[in-house]
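Selected chains from the complex are presented in situ; the others are not included.
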Amino acid sequence: MKFGIVVSEGPYTHEASDTAYNFVKAAIEAGHEVPRVFFYHDGVNVGTRLTVPPQDDRNIQVNWTNLAKEHGIDLVVCIAAAQRRGILDENEAKRQGKDADNIAEGFRISGLGQLIEMGIQTDRLMMFGD
Amino acid sequence: MMEEGVKKFLYVNRKAPYGTIYALEALEVVLIGAAFDQDVSLAFLDDGVFQLTRDQNTDGVGVKNFSPTFRALGDYDVNKLYVERESLEERGLTADDLQEIVYEDEDDDWAEKPSIRIISRAEMADLMHDQDVILSF
Amino acid sequence: MSTLHTVNKSPFATQSLLSCINHVKDGDAILLIEDGVYGAAAGTGVSDAVAGKAGSVKFYVLGPDLEARGIPATRLLEGVEVVDYAGFVGLAVEHDRAQAWL
């Protein structure tokens, strides 16, 4: 079965991104497919490479990046939500005249159409938020 | 599930506007989603019914007023806005406190019709049960 | 000595207003802000709880947040006073401490 996943809250502040991560791992272990995870609302903040969590805590961004690499998951950060919250890739930074970007490896910025498309093309849409 | 066909998408709105951004960003999904030719409905229950009230004026708080956008939904062929009666009542509201939102029915010589449909809690449960994809905000 | 309590959550969604009401002292003030302003309306499922406390505690509501949400002054519970941001500042000055019911 194909799962589409939405993460609606930022890392550490809410448990949503942890629950989503644990769900995706379990789904893949059970033989299901997770073609895409869509990060919306504060969820876009999961996709910054600038987090420095305490050494005795998990690194939520790195966990997602590794899981995506291993299983070919498309990690999509919503462009509209990301711009409001200051998550940019190199292209967007250039286009917006910003002098830095912060997107993490394995994440890409794209439009809300990717969320709808995910809803159409998967068998179950799971939302994790606040 | 209809692999090639049209899916029923329900956008569930349970939060008040302005205190948090969920209502506004839900509306942004609806507007983009309208281009995908799916069977779209919006549900307003609990504090979500506050999103549709008349005369919102955000000048004093300096936050963007997005309530006029609901009136444009008809132009995007989004015309099924289900509002739960019990949620209105608990909040001291009636249908008259909500904005007038209409669409032009192309199957009825473009007659102007109301997009808001007040339904009971039981009907809301039925509506939710009749969907392929439920997006919660 | 008295406290200014601020409540910024809808009373229909969370227990914050109720918990605040259960912990105020006579002579305190409760200011409803942000989504908390819905608690200032008459004829709702929570208006009895507010009205019941309005004898010993003074209720205020932030006008700009009321207007943003389209709540007309005519719908307010009797005795609830509307203030603007300057009035909010004034309430914080008048009382000895502020407590936010987040």
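Of note:
Just so it is clear, A, B and C label the chains in written order, and each chain counts residues from 1 on its own.
By our rule, a residue touches a chain if its C-beta (ideal position, glycine included) is under 8 Å from a C-beta of that chain, and two chains touch if they have at least 3 such contacts.
Note that this is a predicted model, so its numbers are computed, not measured.
Copy numbers of the protein chains across the entire complex in this file follow the formula A x2, B x2, C x2, with one of each shown.
What we mean here is this: only the chains that are shown with their structure count from here on.
Centre-to-centre, using mean CA coordinates, chain A is 26 Å away from chain B. Residue positions of chain C touching 2 or more other chains: there are none.
Not a single residue position of chain B touches two or more of the other chains. Residue ranges of chain B in contact with chain A, taken from their complex: 1, 7, 9, 21-22, 25, 28-29, 32-33, 35-36, 38, 133-136. On chain C, the positions that touch chain B within their shared complex are 8-10, 12-13, 34-35, 38, 41-45, 47, 63-65, 67-72, 75, 84.
Residues 6, 40-41, 80-81, 84, 111-113, 115-117, 119-120, 123, 125, 127, 129 of chain A are the ones touching chain B in the complex.
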